[in-house]
Structures are given as structure tokens and as C-alpha cells.
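Quick one: this structure, given as C-alpha cells, is what I'll be asking you about.
Now for chain A:
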Amino acid sequence: MKRIFTVLIVIVVAGVGALVVVSSLSAGIYQLNIEEALRMGESLKGKEFRVTGTALEVKEEKPFSYRFKVVDANGNYINCLFQGALPDPFREGREVILQGKFGEDMLFVVSKITVKCPSKYEEAGKSEMDYQDYYEQKYRRGHNLEGSL
Partner candidate 1 sequence: MATLGQILTLISLFLSVLVVILGFSQKRHLLQATVEATSALFFIDLAASFCLLELLVTHDFSNRYVASYTDSSMPLVYILTAFWAGEKGALLFWALVQAGLMMLVALTENDAIQKGVLAIMGIAHSFFAVLMVFASNPFETFSTSSGPPDGNGMNPLLQNPLMAVHPPLQLAGFVAWSVPFALGMSSLLFGAVGVQWLKVARKWYLLAWALHTAGLVVGGLWAYVELGWGGFWGWDPVENGALLPWLTGTAFIHSAAVELRTSRFRMWNYILISLTFILCIFATFLTRSQLIHSLHSFQNSVLTPYFLYYLVFLTVGCLFVLGTRHKYLHGSPKLGGVFTRQGLILLGNILFLLLTFVVMWGTLLPKFSESKMFQDVINGMVKIWNSLNISFVHEITEPLAVGPDWFNKTTAPIGALLLLLSGLAPLLPYKSTIPKDIFRKLAMPALLSVLSSVVTLALLESQTPETKNFFIRIRSLGFLSGVILILFANFSLFVALIDFYSAIRAKMASANIGFLRALGNVFSANPRRFGGHIVHMGVALCFLAIAGYGQRTEIKDAVLKPMQSVSIGKNDLVFLGLRSTYSRDGYASLVAKILVAPKDYTDMTVRLDEIPSDVQIEPGERPFLWLVKFKQQEDAINFFLKHFSAVFLQQEMVLAEVDRKNLAVALAPRSLEAINLIPGEFHRLADQLKQVASILGHDRISLEMSKGDPLLFLRFRDGPLFQSFIQGFSMKPRFLGVSYDPSEPFKIKVIPEGMFKVVEPEVRAYPKFENPTTEVAIDVGIFSDLYLAFAKAPGSQSIMLTVSQNPFISLFWIGSFVMIICVVMLFWLGIFSRKPQVTAVFCGEVVQNVGKEGFNA
Partner candidate 2 sequence: MLEILLEIGIAVSISLATLAFVRCIVRTFR
């Protein structure tokens, strides 16, 4: 009796597990970089996906409607349209994760923007090791640094 129950439970749990996995695949949102998104192009039409890149050439067409480009290190870019309130940290030149769909003419209609919040050091384009220099520049100690540590 107990054996039957155990087998039953195992089957049910496995079944539920399979459903969970399958539903995640159907509901999953592709995480792409710009090259991949451009390459997949037409086949992505109508499907929600995410791209990461740097936001550039941000223009406000009318209140709460913005057009910009999301660019990667190789210069590949996608034209984007976002309607709504930009998240607080959004700036030209910041790295963003954009979620949305391709619309007409490969215009990426953005539904959600997540801005990667840089720390103060990263803002200056420096790594942790360099932020001493960053501070020196910022506060500009005008005295002669020769010989001092």
C-alpha cells in the first residue's frame, strides 16, 4: 500500500515538475545581446525579449515619449521607442536592460527599462583600483605631488 502511494507521489511530483519546466520555457523571455537580436530579426517579431546595451541619442518627442538607440561595444544598434516615465537613474550613456518587442521596421518598442546602477566609481569609468586618481582629479589638490605618497 505504501509502495503504491510512494510511486503515485513520485509520479505526481515529477509531473508537476515537468509542468513547471514547460511553463517556464513558454513564458521565458529571451536574454539577448544586440547582435543576436539583430540576427534573429524577423523571427522575434511579436515575441517579448530583453537586450542589454548602452542608451544613446535619447530624444524626447513629446512628454513621456522617448526615442533612443541601444548600442553595443561593436557599434551595433537597435532603434527604440519608450512611452512612459523613464526610471530615475536613466541617462544617456548608461547601461540598460530593455524588455519589449520588435514592431514595424525593426523598431524595438520597450515596455520595461532596468538601468544598471553604477557605483560612483564606475560612473567615472574607473575601476576600484583607480578611484584614488578619480578623487585626486575631482578634488584637485593643487600641491606638488612629487615625493609625497
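Note that in this section a contact is a pair of C-beta atoms (placed from the backbone, for glycine too) under 8 Å apart; a residue touches a chain by one contact, two chains touch by 3 or more; residues count from 1.
With respect to how the candidates were assembled, all candidates are chains of the complex that A comes from, given by their letters.
All figures in this text were calculated on a predicted structure; none of them were measured in a lab.
Applying the touch definition to chain A and the options 1 or 2 in this complex singles out candidate 1.
Those residues of chain A that touch candidate 1 in the complex are listed here as 2, 5, 9, 13, 16-18, 20-32, 36, 40, 50, 52, 60, 63-64, 83-86, 88-89, 91, 97, 114, 116-117, 119-120, 122-123, 128, 132, 135-136, 138-139, 149.
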